[in-house]
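Just one protein chain is left out here, and the rest sit where they should.
Presenting subunit A:
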């Protein structure tokens, strides 16, 4: 298997596959962060999470078109505005959905799963009717094209580096909001003991709504970042939803650190395997390994010890 390559080649292959894995890792982390907040903190299974992500991607696409037509001079910076718009759009839709649908179902988690699946079907059809069934791709600004030459045989694409930087930034921001801000403390209080949190004066309904909105907003940013490395179609979100749930469950549902660790291990395994066998077998082996480990250790990698 390794015989045809020299040691140096093999090193470069591992670095470049590792880098491809890091890009996949970034997408997983961005998607899983939102899901970890919604599923890990609130216990709600949001099957429409992928569609919230795609909403962000479509918002980015529209913004880039807008800039191209009306403000070509500012095109280099459209992405930053697009990201904010994506966050707002997905977050607002998320809060609306929480108000109309999710809040009636907190006591029936399996039913949320079905209802949000219904929602995802409707959103997919809505995208198809509005944006067409074809996949769309955004045009990258000039500075994001090309790649960095690290050594003669190793080169890394700039958009990948950008997406990774963005992921790191958002992860830090989320960690800060959840563990350092007053609002994050309220969220965690509601998760740990809803009745008690209400008794000390936290508006639990409002906290729920904003938590769900935040999770969906982050999915929107994930979609925005996703346009940098792939094209967007009405059903793109569905492709990632199962993987993302596995990432969250594998990491231990309530742990942000676990989510990141599991996203890293899953994406690295998959992209390294992809070099040696067909993409589909790499995926099958990765998923099988994850399911197998989950059967041995159902609580995931990093489980919080909670008294129930």
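Here is the rule we use: a residue touches a chain if its C-beta (ideal position, glycine included) is under 8 Å from a C-beta of that chain, and two chains touch if they have at least 3 such contacts; residues count from 1.
In this text, contacts and distances are computed from a predicted model.
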> Missing chain's UniProt protein name, "Xanthine dehydrogenase family protein molybdopterin-binding subunit", "Simple sugar transport system permease protein", "Transglutaminase-like enzyme, putative cysteine protease" or "Amino acid/amide ABC transporter membrane protein 2 (HAAT family)"?
Replying inline: "Amino acid/amide ABC transporter membrane protein 2 (HAAT family)"
>> If I consider the whole complex, including the chain that's not displayed, which of A:96, A:121, A:136 or A:175 touches that chain?
In response: A:121
>> Tell me which of A:10, A:145 or A:242 is the one touching the absent chain.
In response: A:242
>> Using the document's definition of touch, tell me which of A:66, A:92, A:113 or A:202 contacts the absent chain.
In response: A:113
> Going by the touch rule given at the top, which residues of subunit A touch the chain that is not shown?
Replying inline: 43, 45, 101, 104-105, 108-115, 117-122, 124-125, 128-129, 238, 242, 245-246, 249, 278, 280-281, 283-284, 287-288, 290-291, 294-295, 298
